[in-house]
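All remarks here apply to the structure that follows.
Note that one protein chain is taken out, while the other chains of the complex remain in position.
After this line comes subunit A, so read on.
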Amino acid sequence: MSNFEQFHIDFYQSNYTIEDQEEGCNSYGSDKNLCESRKSQTEKQAAGGAFVPSDMLPSPQSYSGRILQPAYSPDSPPQLGYVDGFDEEPPLLEELGINFEHIWQKTLTVLNPMKPADGSIMNETDLTGPMVFCLALGATLLMAGKVHFGYVYGMSAIGCLAMHALLNLMSVSGVSHGCVASVLGYCLLPMVILSSSAVIFSLQGIPGTVLALFIIGWCSLSASKIFTSALAMEGQQLLIAYPCALLYGLFALLTVF
């Protein structure tokens, strides 16, 4: 069991070594000569990869410095507290690639389909917002008594594949799967509004149908606006909006019935 802990400790330790090389090793509290030998071995370590604890023997001083003294570093076992190494790590959100400002910008773009969109905002593939919106859709459907998580997942996956194929055929420059998935996921937000209103009143009458049609139009208008601005296909916005409308119509069918 102690070997196992050693393994884990080595694992974490070598990871932080690569990233915080220049921040100074004094916070680790391990041997000073080990820090110096570590500094001199920067290139070798970077090439070798941080995730290879090559052996578990606690005799690192004769070795190249890849395996460090595990026992004294306060932040390697996570449950013992991150207090000392906390300032030197990059923030968790930055590491995960979640940028709240960008997410908020994109959400505002979706919510206001009349505003012309900036084509560059879709250059980064950001799947956090779409994931949140899909989960929100599933949750609001659950509140209305329908457990349709599988359907939401399946339809969004197949819809992304189909839209990706169509957009690649229709545009001069191609698109990546991530960009399509990101845009389609962001434009699912009005559908969440529809399904949350389905909790309050049944959508199967005339007002429900009118509301569903309005929401489908809103979603597909936003999606086609973002796609045409990102792919420079100005005259074909209606041609892109129609397949988006069909896809969001399927989601609306799921919500209404």
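Quick note on the criterion: a contact is a pair of C-beta atoms (placed from the backbone, for glycine too) under 8 Å apart; a residue touches a chain by one contact, two chains touch by 3 or more; residues count from 1.
Operating definition for what follows: contacts and distances are computed from a predicted model.
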item: Identity of the absent chain, which is to be given by its UniProt protein name, from "Protein YIPF3", "UTP4 small subunit processome component", "3-dehydrosphinganine reductase" or "Phosphatidylinositol glycan anchor biosynthesis, class U"; value: "Protein YIPF3"
item: Residue among A:Leu93, A:Leu108, A:Ala139 or A:Ala165 touching the omitted chain; value: A:Ala165
item: Listed residues A:Asn99, A:Ser196 or A:Gln236, member touching the removed chain; value: A:Gln236
item: Interface residues of subunit A (partner: the chain not displayed); value: 165-166, 168-170, 202, 204, 235-236, 238-239, 242-243, 246, 249-250, 253, 257
